[in-house]
Structure formats: structure tokens, C-alpha cells
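Report on one structure; see the data block that follows.
Shown here: the complex without one of its protein chains, the others still in place.
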Amino acid sequence: MFLLATLKHKRGGGEFSHTETLCELVVENLRENGVRSEIVTLVEYDIPPGTKSNMGKGDEWPMILKKVLAADILVFATPIWWGNHSSLMQRAIERLDELHNELRDTGKSRLTNKVGGIVITGEEDGEQHITGSISNFMLSIGVTLPPMCAVSYQGAYTRATKKSLARKFREEKQTASAAESMARNLAFFARLLVENRIPEGKSG
Amino acid sequence: MFLLATLKHKRGGGEFSHTETLCELVVENLRENGVRSEIVTLVEYDIPPGTKSNMGKGDEWPMILKKVLAADILVFATPIWWGNHSSLMQRAIERLDELHNELRDTGKSRLTNKVGGIVITGEEDGEQHITGSISNFMLSIGVTLPPMCAVSYQGAYTRATKKSLARKFREEKQTASAAESMARNLAFFARLLVENRIPEGKSG
Amino acid sequence: MFLLATLKHKRGGGEFSHTETLCELVVENLRENGVRSEIVTLVEYDIPPGTKSNMGKGDEWPMILKKVLAADILVFATPIWWGNHSSLMQRAIERLDELHNELRDTGKSRLTNKVGGIVITGEEDGEQHITGSISNFMLSIGVTLPPMCAVSYQGAYTRATKKSLARKFREEKQTASAAESMARNLAFFARLLVENRIPEGKSG
Partner (left out) sequence: MFLLATLKHKRGGGEFSHTETLCELVVENLRENGVRSEIVTLVEYDIPPGTKSNMGKGDEWPMILKKVLAADILVFATPIWWGNHSSLMQRAIERLDELHNELRDTGKSRLTNKVGGIVITGEEDGEQHITGSISNFMLSIGVTLPPMCAVSYQGAYTRATKKSLARKFREEKQTASAAESMARNLAFFARLLVENRIPEGKSG
């Protein structure tokens, strides 16, 4: 299950999302490993600011949270803006904060036994920094991170089409191979944790 | 001029913003240095995702941008969520991106000769990291940063009232003195740059 | 196997290392999970700057690297200095860079199937940022990160003795419980990966 935090709105027409295009390569690789995926594009939903799982009337986050909780694999996908993940990625992190309060109070996380991945694209520098920020959050909230669970692509492609960019990702050995390793490791760990649940502490 | 990126909505009643309370201490110190301030609370406005100065119908950012461009001093004020500035602070940064494109293309920034400051509060760890992220952005886009231009406060005050927290800030020597130095330096540099404009490059 | 990057030299007498003291709590918890540990204190060794596994005459890193490669669990332990891990932690990361070149060239990491953990202490702010930086490195180089694999402690204890600090760590529920979860998860994943090797890619 992918939380895609592109700033580009489909209804806005025009531009396509580089991040979505890279997600699709990972989805394809996951499929080859027997994993079905869904991409939730955050910009299409009304997700008000806040740190609770449900911020009340009109809030569409609870529906997304249900999918997060049902998934075995959780991928955060974001463009880079000024060295950081997008405001929509940060919004999702803030809205997941209540789950961390639960973990702190009970010692149990509703995200235990889930496996995490990261997809990043940008014109700008910042991929490793963002991988770090997201990893810190995911680990703290109970998610397991397999080796090489992140894929990124940096470059300015003002004249690229969705099709030409998708082809580029497949042809560049480094990107294609990173997506392949990522998908293989996500699938391997997801199965491992379905069969071997992480033991809980005494009290938490 | 303060861009306040608290997640707490006044209309939501209940909770007060710690970040706003710390901003007010800086505002008070700026007043003693002869500087008038205005705090714009981002959560009260409709600021859609995007990287343009104007994202069209219903977008309230252009009005805020006008105030940003008119000010001599620009303070970014944010709570800490998972080691990063809030999604609303990131939103403001994304919406300022078009100004950076202008700078890249023309060599001139509409933020030149402005002086920057930073206000951070949080229960959590992350103040230095956020100061770094915001500094990187501000410097890149043409803002000058005086020494000790940031003030922060970390602590969990579940039972604090706005009044008791404001008193706490004033009484804790470290916070009070950081706010004082920050305001003194912001005021000094703002005047210095009014009287001594930064020279422009040949071509940019 | 712990790489301890404190700046405090035992031969220097006087001060004890807070980071070492926190490592010892984790070692104790690992022992309860049937895991034997060794702490290597980097400041005691001559580790010249460079990015190769062996920098030649007088270099004591190759000996440490041997222990890194032999271990099932790898813990990076560092104090915080100005929001970052110490220069000695960074030195170790730089010296591990050649292993990453190997991974890039062959698709195989000599650190695959190892499990990683993080220990941080500081007077200063920065724990989440450092957890992120180290996580990014560990994941990139082939290490698996279990949930809650980091423990940290922030506070200024100018009058603490090693004994009083060790007691403090044990008595503060949050620290004690973080060390316990960390050790339990490190032990669980280390065993899991001994029995279930991560599959390799076709070509890498």
C-alpha cells in the first residue's frame, strides 16, 4: 500500500507525477514477487491538519488509515521540496501520530509486523536526508525496514512525458535494479513476518 | 512578519498553540527594539498544495505572500512533529518555490535585504535539525540570517494554560535571553540592510 | 557488536562516557535474550581518515572491520554534538564506504543478514535526526532495521557518576523499556535471519 505525496493533482490536468511513475515501477516489481499493491494519492483527498486519527466532519484520512492498517507493506512516496519530503507526506506522518501515542501508552503498535519502503523523486538534492527522516518515523512507530528498501530518482525532466520517464526508469540500470531489490526485500520480509510474528514485550 | 505553522486551529477551540505563545514573546522583544510585527496563522487560511505563487481560485496564499514581500523581517514559526517542521510550514516553503525560480532565472531575489528568524516549539526532539532545514531554505532564497536568530522551547505541558506557559518562557533565563538576543539582532540587521542594500551581481 | 563513538578517552581518566553507560544497559538486555555482545570503543584505536577498508600502515580499522563482519547484530552508538553523530561515528561510516562500493558493483553486501541498532546520548537535541542519518546508511549498505531498534537519552548530568547514571537509566521507565524492546527485537530478527537468509537478486 503506497501513500503517494505528490503535489500534482490529476484534476489539475497537465503535469504528471514523477513520483507516481516511479511508484508504478515498484508496483510492477512487487507484482513479479506475488504482491498486489494500491497507490493512494494524498492530494486527491481532504486531509485536514491535526495529529488525531480522525479530525471530524469531512476528514477523509480515516478511510486511508483503514487501508494502512490492512496492508502488510507500507510505502511512503514523496517528491523532494527544499531537501524535505512534501507537505502532504508530512501531513500523513502527523495524522499517524495518534498511533504512536497508543504505542507509547500500551507498548503495542498497530503497525507491528508491517514492512516499510520509501520512494523519492526530485529535481533537487535531498534523497538520503528524506530516507533518514522517514526511516526514523517508521521504525519508531513499529514498522520493520528491510535492507535497500528505498528507491529514488533525481533529475529535471521538463520535457519528459510519463511514457518516456517510465522507460527511462526501466533502462537506467541503477534505478531498475534498486526497484527490483526493494520489491524483492519487501516481499520477502512481509512473508517472513506473516509466518513469524514479532514477539510482544511483557508489559510494553 | 511571522508565518505561524501551528496545527492548532483557533476555531477548533480548546487547545492553545505553544508556538504562538513563544512568537508573542519575540514580538514583545521586537517591540522593545522599535519593530512592529504581525503573526499570520497559516492554519486559518486555505493554502492548496503546489509550487506556484498563485494556485488559482480560492487560494489565500497570494494575500499572505503580499505581506511576506512587504516585510523587512521574516520569521518562520513551527511546532516539531517527528523531527521536522509541520506540514503547514512545509506548505509555505513549497509555495515560495516560484520566488526561487525567479532568483535562478534572473539572479535577483524579491526577498533580498530581508532578515530571517526562526521560532520552534515541541514536545519532541528536533529543533536544531529544523533550524538547519529552514536556514538552508532562507539563505538559498535570498534572506540574511543574523547570529542567534532562532529561539526554541521543548517540553510537554499538558496542564499548562496559555498564561502559565507565557510566564514560564519569561522566567526561564535561557528562553527569555534567546528571545531577547534574537529580537535585538533581527532589528539591528533589518535597519542595517535598509541603510546598506546588498549589491547586485552583474548578470545574476 | 557495538561501535561506540564517544569522544571520551579512558586513558584521559576523569570523565565517563554516558553513551557507553547506555550501551551497557542494552548489552544487559541482550544477554537476557541470549545474545553475547562486545563494545569496541573507537577513540581507543588509531583510525585514519579515508574511505577504504584498509588505509595502510598503522591503521587499526581492519581489525575492527573483522569484528563487524563476524557479528550478527551491529549497533552504532554515538553522543550528539551539534545535532549530529560524533566525528568518530562519521569516521566509521566513511571507513565502511568501500563495502558499499562492493555492493554497488556486485549487488551483494557483506552486511546482508545483519541486524542494526542505534544508541544515542546527549545534552543536546538531535536524537531523531541522527537515528535517521544512521538508518539511511545502514539500510543502504545491506543491514535490516527492526522496529524500535534505537534507544536514546538526553540530559545534562554534570554531577552524575557512572553508577548513578546507570541506575537512572534503569529506573526511568521510558529508557528501560526502550532498551528492552530494542534488545528483544534485535535478538528476534538476528535469529530469524540466521534461519531465513535474505534471497539474492539475479545479477545484483
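Just so it is clear, A, B and C label the chains in written order, and each chain counts residues from 1 on its own.
By definition in this document, a residue touches a chain if its C-beta (ideal position, glycine included) is under 8 Å from a C-beta of that chain, and two chains touch if they have at least 3 such contacts.
Quantities reported herein were computed from a predicted structural model and do not represent experimental measurements.
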item: Contact with the hidden chain (one of C:29, C:86, C:112 or C:128); value: C:86
item: Which of A:48, A:79, A:126 or A:146 contacts the chain that the document leaves out; value: A:126
item: Absent chain, residues of chain C that touch it; value: 7, 9, 43, 49-51, 81-88, 90-91, 93-94, 97, 133, 136-137, 140
item: Interface residues of chain B (partner: the chain not displayed); value: 107, 109, 111-112, 128-129, 131-136, 139-150, 177, 180-181, 184-185, 188-189, 192, 196, 198-199, 201, 203-204
item: Where the missing chain touches chain A, by residue; value: 82-83, 124-129, 132, 154
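Please note the rule applied: only the chains that are shown with their structure count from here on.
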item: Residue-number overlap at the chain A/chain C interface, same or different (half cut); value: same
item: Touching two or more other chains - residues of chain A; value: 133, 136, 140
